[in-house]
Every structure is written in C-alpha cells, then in structure tokens.
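Next up is a structure, given as structure tokens.
What you see is the complex with one protein chain gone and the rest in place.
Letters A, B and C mark the chains in the order given here, with residues in each chain numbered from 1 onward.
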Amino acid sequence: MASLNMIQALNQALDVKMTQDPNVLSFGEDAGYFGGVFRVTDQLQAKHGLTRSFDAPISECGIVAAAIGMGVYGIRPVVEIQFADYIYPAYDQIVSEAAKIRYRSGGEFSVPITIRSPYGGGIFGGQTHSQSPESLFTHIAGIKTVIPSNPYDAKGLLISAIEDNDPVVFFEPKRIYNGPFDGHHDRPVKPWAGHELAEVPEGHYAIPLGKARTMREGNDVTVLCYGTMVWVSLAAAEDTGIDAEVIDLRSLVPLDIEAIEASVKKTGRCVIVHEAPRTSGYGAELSALVQERCFYQLEAPIQRVTGWDTPYPHAFEWEYFPGPKRVGDALKRVMEG
Amino acid sequence: MASLNMIQALNQALDVKMTQDPNVLSFGEDAGYFGGVFRVTDQLQAKHGLTRSFDAPISECGIVAAAIGMGVYGIRPVVEIQFADYIYPAYDQIVSEAAKIRYRSGGEFSVPITIRSPYGGGIFGGQTHSQSPESLFTHIAGIKTVIPSNPYDAKGLLISAIEDNDPVVFFEPKRIYNGPFDGHHDRPVKPWAGHELAEVPEGHYAIPLGKARTMREGNDVTVLCYGTMVWVSLAAAEDTGIDAEVIDLRSLVPLDIEAIEASVKKTGRCVIVHEAPRTSGYGAELSALVQERCFYQLEAPIQRVTGWDTPYPHAFEWEYFPGPKRVGDALKRVMEG
Amino acid sequence: MKNTVPLSLRVPEPPARPGDKPDFSHLILQAAGETPRPEINVDPHDSRDMAFALVRVLDDEGKAIGPWNPRLDAETLRKGLTDMILVRTFDERMHRAHRQGKTSFYMKCTGEEAIACAQAQVLNRDDMCFPTYRQQGLLVSRGYPLATMMNQIYSNAKDPIKGRQLPIMYSSKEFGFFTISGNLGTQYPQAVGWAMASAYKGGDKIAAAWIGDGATAEGDFHNALTFAAVYRAPVILNIVNNHWAISSFHGIAGGMETTFASKAIGYGLPVLRVDGNDFLAVHAATQWAADRARSNLGATVIEFITYRIAQHSTSDDPSRYRPADEADHFPLGDPIQRLKQHLIGIGEWSDEQQAEAEKAAVEQVREAGKESEAIGTIGQSRPSVKEMFEEVFATPDWRLQEQRGEVGV
Partner (left out) sequence: MKNTVPLSLRVPEPPARPGDKPDFSHLILQAAGETPRPEINVDPHDSRDMAFALVRVLDDEGKAIGPWNPRLDAETLRKGLTDMILVRTFDERMHRAHRQGKTSFYMKCTGEEAIACAQAQVLNRDDMCFPTYRQQGLLVSRGYPLATMMNQIYSNAKDPIKGRQLPIMYSSKEFGFFTISGNLGTQYPQAVGWAMASAYKGGDKIAAAWIGDGATAEGDFHNALTFAAVYRAPVILNIVNNHWAISSFHGIAGGMETTFASKAIGYGLPVLRVDGNDFLAVHAATQWAADRARSNLGATVIEFITYRIAQHSTSDDPSRYRPADEADHFPLGDPIQRLKQHLIGIGEWSDEQQAEAEKAAVEQVREAGKESEAIGTIGQSRPSVKEMFEEVFATPDWRLQEQRGEVGV
C-alpha cells in the first residue's frame, strides 16, 4: 500500500471516480491543464481528456452555477474553488440554489455536486488565503460540509462526497496537505510519508459522511476538532499529559452526534477547537449541542479555542492560529473547572 | 408625539439624517421614485431630490459595491436590499470588502455604510421572502448587525447605524412593520397605533448600538430574543404565567454581554428564540456565551427555540414559525430542568 | 487638467410618469421584413447589426412577410393562438382567485404570451427550459394540466411541490420545466451548465433560459454569457424586455444606453433582437437559435421586445409609477390580436372561431378550477405537514428526524 500525502490521496479519489464513472468530471480555475495551484487535479486532463478536467473562467459564481446545471442534468461535477476565501461570489448559488433545488422541486430535481476548496491558515497566506468559512455553510439547510484531516480519510471522504446525491462542500486543510502539522511551527515539518494514516489503499473505498473518528481515546476531557486542528489537539494532549479523547468530526453536517454525546458523557468535560473566528463559528453550535445533551454530566464550562474575531493577519500568523499552547491551556482550564 | 408604525419610523430616520447631513443618500431596487416595495423610502426622492434617493439596477452586489466606493469617498450611503433573502449576491462585497477595508488599509480607508433589509417570516412569503440570515453576518469580523423590534427603537437604531463609521447590516423584521405581531396568528392583528413604543419623537435621537432593552423584568428565566420574536416571547411569558425576563438584544454585534450575563446569573435559566434555522443560528453563539459565563449559575440546560433546519416552507408557515406555544413549552421545560 | 464643468450624478428617468403622455420614441423599431436573416453558421462578428435591428414577420395589416417568415401551417398557428388565449384566460382567472382569497399571490404575463407559446412549439419536450415566473405559456402549450398548476398555486394537498414554494413557482421535470427560483437570474448560468452537460454527454438535447430586462443586471447574466461563449454551450439565452422591473423602467438596467441584445456582442455570441409580440417572429428566431444549438454551433442570445401590461404581481400597483394608458401606446400591439388578425387574413380563422376559442378557454379553466378547488384553495387543503421535513436531503439526518418529532408529524 502506497504512502501518499493528502494531495495525492485527493487526486487518487478523483482519478478513481473518473475512471469508474463517465459522469464524473472536474473543473475550476487553473484546475485543468495545469492541475490546480495545489496540484490536486494534476494529470487528470492528460489521463481522462480535455472535457473531463478543464480550466474555468475566474467566476466562482459561474463555476458553481454551471456545476448545478450539470448536476440537474444528471452528471456529477466536482469543482474546485481555488481558495475558500474566494467562495463568497458563489455563495448565492450555493445557498439559494444548490441547497434548495431538491426541496423546492418536490424532489424532482437534485444537485449531486461536490465543491472542493483548500481552506485554513498556518501558511502565511494573509487574510485572503487563510480563511475557514465552514460555519457559513453549516447554517444552510441542504448543504453537507466535510473536512478531512489525513490522506486516508481525504480519499474515502471525497469519494463519498462525489457519490452523495446532495451538494457537498468539501474543505481541504491546506496546511496539512503535505504533513500532519501540529502547530509547533518552530519544529521541523513532518511529512505524511510513513504515517499510518498516509497508507492509502489503491482503488475505491468510501468513508460514510457523518461518522467521526476517535483519534485518541481518553477519559478526562473530550476535544472536538477537525482539519488541521486535529493534529494540534493531539499535540496539546501530548504536551499537557491530560488524558483527552480527541474526536475528529470529519463531517460537520451531517454530524456524528452519538459519538460526541457518548464521549462527553464519559469525560464530563469538553473543549472545542477550530481556526475560524469565534463568534458564530461552528464551535458555537457544538457548544450549544453539547450543553443541551450533556448538561447534567458537564463538570466544567465548555471551552472554545478558536481564531480571533478579526480578519486573518499576515504578520501575526502564530498569534492568530490556535496552536498547541492555547489548546493545552484550555485543557488545563477545563480540568480545573 | 406621533404614533408611528415601523415603516414610518424608519422613513423618518432616513428623512432626519438626509435633512441633517448632505452626505447621506439612499438607493436600492424600487427604492427611489416608488419608495420601496415596503414604502420605507417613500417620498424621500420627492423631498430630497433625484440624486439623494434613487432606483438601482437589480444587482445586490453592484448596489453594495457602489455603496462601499461611496463610503470610501467619504459619504454615507444607506442601501436597501429588497428582501434579506436576496442579500447573498452581495455577500462577497460585504464579507471580503466592507468588513475588511478599515483593517487591511491600516485604518486609512473606512466604509460607513448601512445596508437595510426586510427579513424574517410570518407573511406566507415562502422560501425567498422569509429568511433570517443574521448569523451569516455575526460570524464576520468587521460587520455590525442590528435588528429593531419596535418603531421607537427602529428610528433610533437606524440613525445610529447611519452615523456609525463602520458597515452596519440593519435587518427589519417585516412581520412587525405594521404591528407587534405576537405569533397568535389566529387572533386579530394589533396595529402599532396607540402602543407606547410607537410613540416616536420628531427629529433626531440615537440609540447606541450594543445596548439591549429589557422588555419584561422577571426572576424565573431569561429569554434572549430580537425582532418579531420579542413579541412572541412576551406572549409566551403571558400565556404560561412564567416570570420570564425578556431581553430584546437590539444589536447582535456589538452584543450587550453585561445585560445577558447579569440576567442569567439572576434567573439561572435561559431560553433563546430566533426564526432562523437552528444549526449555526445566532442562538448557538448566545448559548455558548451564556454557558461559558454563567455555567455555575445555570440550573437547567439552555433551550433554543428556532426555525427548523429546512428551507422556509410556504404552506407550513405556522409549523415553521416559532410561535408562543413553542416558546411557552421551552419556558416550561427549562423551569422543570 | 481641471474639469470644464462641475461633475453631477445622472439618474435615468422614464419618459413618462403617471399623468404624463406615454412616449416610446426611444424604442428602435424596424418595419416587418426589413431585417435580413443570416445563415445559422454566420460569424457573430458579421451579424452584430442584428443587435440593433428588429426581427419582425407580421406587418401592420397582419401579413407575414420577409426572410424571417417561418411559413407555419395553419394548424400550428391556430394552436399558438388558442394557447395564448388559454394563458391569458388562466391568468385572469387566477388573478381573480387572489382577490377572492384563494391564493396568497399571483403573477400574470399579459401581453407577453407569444414568447413562451411560440418557443414551446420550437423546443422539444426533452429540451430543458429554465424559465422565470412569466413563462407559464411553456407549460400551457405543452399541455401540462391546468388543474395541477392551480394545485401548486393553492398549495393544496395535490400540489406537486408539496406546499414548499410560493404560488406560480412551478416545477416539472416531465415537461422539461426547471423549478422556478425566487432569486432572479440564478437559472441563467444553470441553463448553460445543463447545456454543457448535454454536450459533454454527446446527446442531442438543448437548454433554453429566460431572464427579464431588469435581472440582466445581476452578475449571473454575465456568468451565463461567459460560460456559454467559452464552452460553446447549446443553449438559447432569452432576454424578455417588457420595459419594466416592478417600478423601475428598463433604463435603470441600462436600457436607455443601448439595446439589451447588444450585450451579446462582448462575448462574441450571435444575437437577435425580436418583436416579442409577433408570434411568427418569435417562432422563427427561436428556430434559428435552436438550429444553431443542435448543429453544435453554440449559444444564441435573443432579446424579445414586449411590454408588461399587467401589474408586476398581485402585490403591485403600477398606477403609482407609470401612465395608466402606457400599454395602449406600446408600438408592438397585442400578440393575440396580431396573430388573430393574421389568421383571419389568410382565411384560416374568423371572429366566430375567436369567440368560440375564448369561450372554450374559459370553460377549460373553469373545469380545471372545479377540479383543483374540489381539493382545496389556500388554507383549505394542504400537503401533509411532514413534507416540511422531507427532501431537504435525499435522506434526512438526525436533526430533521428530531425536529420532525418536536412537531409531532
């Protein structure tokens, strides 16, 4: 079994589906001949042909609208939004159209499309190459939101997203494309090579949407996280020696509420970690759900470790990015609470 | 002092500011000669001239972008988005531009604009005339979000929004434009006439953004709400006889956290009410904040009474709309908890 | 350099407001037969003038003349006429139904019937239409049951879209009629995507989309034309210029600066500017565009010049913003009268037949009304409340199941 990084794993998911299903095609800005600025669609045009992996005009709105029309026709486009920070021009087509077409047509029309986009910080990308807009999609009925944290999941989840009959927004944590960055930016970067979750089987496999993955079992506190923050949270548990149960949600909608409830009822404590600004981030929903369902088991206030309520600042990457230190402090606070 | 409905009060706020400040102007779809589909800008063109209150092309994105450019120039445009359901094409200009220009320019440029838009349900408007997208704006650093619940506040808050030096999204609960609808749709509609909060002083007055209003003092439970839900919540307290403290937030960002904390610490219980879908609605943020700050005073799980996680359905208005019955049930649950 | 004059902001105003004399002198017109008919494989650069011409077939006497005459047989023309009569009768009836409190909302297409009714004859049933709320003629012409349209309007138990949408937001996959969106313009680039998929699959179906003069200002109009041109999508992009967008005249969308048709030039797309109240011209222009699409030559933009005779919707009152008699001065007349005049002129129709057709239409609508009202009008009957929670996703997640439980359905 090959050891792949996340880019290769995602590329393989697309290749597998395009090989298997002539109705799957891919397009986006610089995603055709060039293979995407992060190379996720590399070689797909050479292998599958010009009309199955092609470049698109710089119009995120047009890209998603065209994909919706294709989905309505009955094929399964996978589109790339070059950075999540540029998804907003497409927001109306996603919220008003993709999310509502099945419902408003009484089930006659549907939109089986996947919208891929690199997201998140930690790369000195400044305010327009670092954003984490996931909660702007979790609020929208009719949209699924998926975020992998490793190569194995990335391939299996992307295959499920493509096979799903509803629109899926698939955010790729670009900071961990090449290795499980844990927020210790002062240490040498680990590559995926050799990591057990980089062992990616050839061919087709699907990971169901809505099933979380327990990355670390623990009894003291439950940590809810996704994307890059999974590795930061694991590092924080490591650094503090607190016996945290680290849960990688993998999919925010649908959400694996059983796994969350079971874990918090076991530990009695909860810390939520994400990169997006705190106010109305997905951590707010998770916090509300946990206190609604585990109120009588909670021994301390749920803690949120998040990005600040500011735009993403270029020169203050590590003060903004929720690193292992900040997560560790929250783990300690919640244990004292 | 005249008794005005909310439309007249908002119209007066615009009239006062346009009379006072030549840099204030208003535009939007059908908002000029015709005075807006809800008549909020009625007569402003006749009184202040063609270039101070005019019609705009049907491009919400263009309307907001033009307003941003005007704000950067140094004037104070107030634009109308005909329905909040149509604000999404402008989302990129609001999120990527209006919200970030002061910050990214090191404070050199700013965007003192007001984006008015009728929002909310209860009018059989179906999925594109009933939405409550407020939490899509509270998540965005750099945007203020204001929602009045009565004519007096509507005028004072809109004047503050126009005078504010940052972009303000001002959502007008269209269901209560003409009267304090309390969700008892089977009863005759009350008009504003005669209501004490319809007593609107002539001329200029401002209500600071970020100050909540306690609509009803109570000791048993704190109800956090805004817009139409203020009246529904008051009715629920009435109907159940539960001694609820009903707090009208008036502004979601900035938020009056002191008022919330003080009240919940007093009552030990909290119910949050809004029309928007539950998942990642503003209620999630409020719930998270309350449990973070009042954890040790809480005697029961915080309850959220909200719209469902579906598009707004035309034929099921009163099953979707959070009415006094549903709020009342939550009040009872939280008292038992 | 300093300014020669101080700057001033220009805000366009319509030639006439309530009380003023209507004025259509700004409208670029041409006599029937004057505009040439290019080959369908014409180089768009050689046909730019079409954006400023006007395709017309029926002259003032109702004679069909010139190169665009589609030479339709009488049967086809009579169907077109009776379809238009039926649409108008249906609109009248449903408008009354609103006043009677049977529906919360309605929108007529009075004066614009020729567009959808003629285009429905050109398009195949399995071509996909991405309409606005003023193309009910597509459904009527294709024989979609009037009672089913009413069931949707009444959101009653037989509403095919299960009470989820405002009245008139029809959807019918079987009739090639894409679910109408309440959001303007969004369907335009979607139609291009659908057409791209059809081309990608090497199929033979084409798409057609409609947009109003006002909505051309939305970014999605630009997105649609860009993608249609770049990928040479087999789609017909119709602009229905009825001169008003609720209370805003077409000049607020740029209609006083140039023709809407001319927007196609900047994308290298061929375009036709057509008399939208001339059934034969609409038919011929649509056939030309459809032939191009089916011949893999790509997209065509068509601007139809027409006039919105009725109020925007039942929530609107045009007397507040335009002259009450403006419609009477619209130089392109009424599509039903013009086709009737033509048919009578060629001896294929008579005033008696017209009277009968109108009676028949009233009868047909009454029958449908009976059938639909027997199920119920707004509030009397509706789909099961559980429909509120169905089909948000293909399969509901736990949230929807729990919330459905809270409602107890």
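One rule holds for everything that comes next: a contact is a pair of C-beta atoms (placed from the backbone, for glycine too) under 8 Å apart; a residue touches a chain by one contact, two chains touch by 3 or more.
Everything numeric in this text was worked out from a predicted model, so none of it was measured.
K.L.:
Report, in label order, the displayed chains that the undisplayed chain touches.
P.N.:
For the complete complex, the undisplayed chain touches A, B, C.
K.L.:
Consider the whole complex, including the chain that is not shown, and state which of A:129, A:155 or A:269 touches that chain.
P.N.:
A:129
K.L.:
Out of B:16, B:44 or B:66, which touches the unshown chain?
P.N.:
Of all options in B:16, B:44 or B:66, contact with the hidden chain holds for B:66.
K.L.:
Looking beyond the chains shown, say which of B:103, B:295 or B:318 touches the absent one.
P.N.:
Only one listed residue reaches the unshown chain, and that is B:103.
K.L.:
Would you mind spotting which of A:105, A:138, A:233 or A:279 touches the chain that isn't drawn?
P.N.:
Considering all chains, including the one not shown, the answer is A:279.
K.L.:
So that we can see where the missing chain sits, which residues of subunit C does it touch?
P.N.:
Residues touching the hidden chain, for subunit C, are 1-12, 44-45, 48, 196, 198-204, 206, 217-223, 226, 229-232, 234, 251-254, 257-258, 262-269, 287, 290-291, 294-296, 298.
K.L.:
For subunit B, which residues reach the chain that was dropped from this view?
P.N.:
Subunit B touches the missing chain through residues 25, 51, 57, 59, 61-62, 65-70, 72-75, 77, 89, 92-93, 96-97, 101-110, 141-142, 144, 164-166, 210, 253-255, 257.
K.L.:
Mind listing the subunit A residues that contact the chain we can't see here?
P.N.:
Counting only subunit A, the missing chain is touched by 29-30, 32-34, 37, 50-51, 54-59, 61-62, 85-86, 88-89, 124-129, 278-279, 308-311, 313-316, 319-320.
The rule we apply is simple: only the chains that are shown with their structure count from here on.
K.L.:
Of all the chains shown, whose C-alpha centre falls nearest the centre of every protein C-alpha atom combined?
P.N.:
Given all protein C-alpha atoms shown, the central chain works out to be B.
K.L.:
Most remote chain relative to subunit C, going by C-alpha centroids?
P.N.:
Relative to subunit C, the chain with the farthest C-alpha centre is A.
K.L.:
For subunit A and subunit C, let me know how many angstrom lie between their CA-based centres, rounded off.
P.N.:
Distance between chain centres: 41 Å.
K.L.:
Between subunit A and subunit B, what is the separation of their C-alpha centroids in Å?
P.N.:
About 32 Å separates the centre of subunit A from that of subunit B.
K.L.:
For subunit B and subunit C, what's the span in angstrom between their mean Cα positions?
P.N.:
36
K.L.:
Which positions in subunit C are in touch with at least two other chains?
P.N.:
159, 162, 164-165, 169, 181, 183, 219-220, 392, 399
K.L.:
Indicate the residues of subunit B shared as contacts by at least two other chains.
P.N.:
85, 88-89, 127-128, 279, 308-311
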